[in-house]
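The structure is given below, and queries will be raised subsequently.
All protein chains of the complex are present and in place, except for one that has been dropped.
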Amino acid sequence: MAFEVATTAAIDVVDITDQVSATLPDEFTGSCTVFVPHTTAGITINENESGLLADIEEMLRTVVADGEDYEHDRIDDNASAHLRSILLGSDVTVPVTNGSLALGTWQSILMVEADGPRKRRVLVQPASSG
Amino acid sequence: MAFEVATTAAIDVVDITDQVSATLPDEFTGSCTVFVPHTTAGITINENESGLLADIEEMLRTVVADGEDYEHDRIDDNASAHLRSILLGSDVTVPVTNGSLALGTWQSILMVEADGPRKRRVLVQPASSG
Partner (left out) sequence: MAFEVATTAAIDVVDITDQVSATLPDEFTGSCTVFVPHTTAGITINENESGLLADIEEMLRTVVADGEDYEHDRIDDNASAHLRSILLGSDVTVPVTNGSLALGTWQSILMVEADGPRKRRVLVQPASSG
């Protein structure tokens, strides 16, 4: 299963929990992997609170600074976007019970754009417990 | 399957390998996902050596500094705990053979509290290979 996400800024954090949930069969119990097939976007899980989303963007800019002398920038001027995506990772795997993601009260699945705005694809792959 | 972990400090690294192992059926082969349903705690895998656990805490404080002007702190004074959890991630997936985690000699599954002390829940979800 896959869906598209349109991002609207160079760094953009998008809550994709509802789109992931919509792919899960009603009776399914097991886990599901949420995966971005891109090298300048990542997936994480945290709270969808607007201040925190701004803090995530700022953290990515602090930990991986713009304007460094990156080798990859000689080929394509987006090394920092790749490195920020590596910090976050490309995948999360979440337990699922009877078709519902077993997320905590404050958890949302977040796709983090690091080189936008663009259209991105997200894959969702269930895995059964037996 | 789920279990509780009581943490004892603001930042605290707890070895949960034995609790995870105890949830696995004897004959099970496949993988298992270990997941924290919280936004200010994370899961990682590394060596349970007391000096290293202190270094992990210090790394989290270095990479995500306290006392910054975080937006989320206007709502709840724990933005740094959320950001530290994002660096670590909420889940790990580990291969399992005949009911045993296929961890390396020095590997332990570590739950990292970033906003304690508290009681935390950990979920363990097996996935079968076929």
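Letters A and B name the chains as they come in the text, with residue numbers starting at 1 for each one.
Heads up, the rule we're going with is that a contact is a pair of C-beta atoms (placed from the backbone, for glycine too) under 8 Å apart; a residue touches a chain by one contact, two chains touch by 3 or more.
Computed from a predicted model, the values in this text were never measured in an experiment.
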Hidden partner chain, touching residue among A:Ile45, A:Val64 or A:Leu110: A:Val64
For subunit A, which residues lie in contact with the unshown chain of the complex? 31, 33, 35-39, 63-64, 70-75, 79, 82-83, 85-87, 89-91, 93, 121, 123, 125-128
Contacts of subunit B with the missing chain: which residues? 30-31, 44-47, 49-52, 54-56, 58-59, 63, 87-89, 92-96, 102-107, 127-130
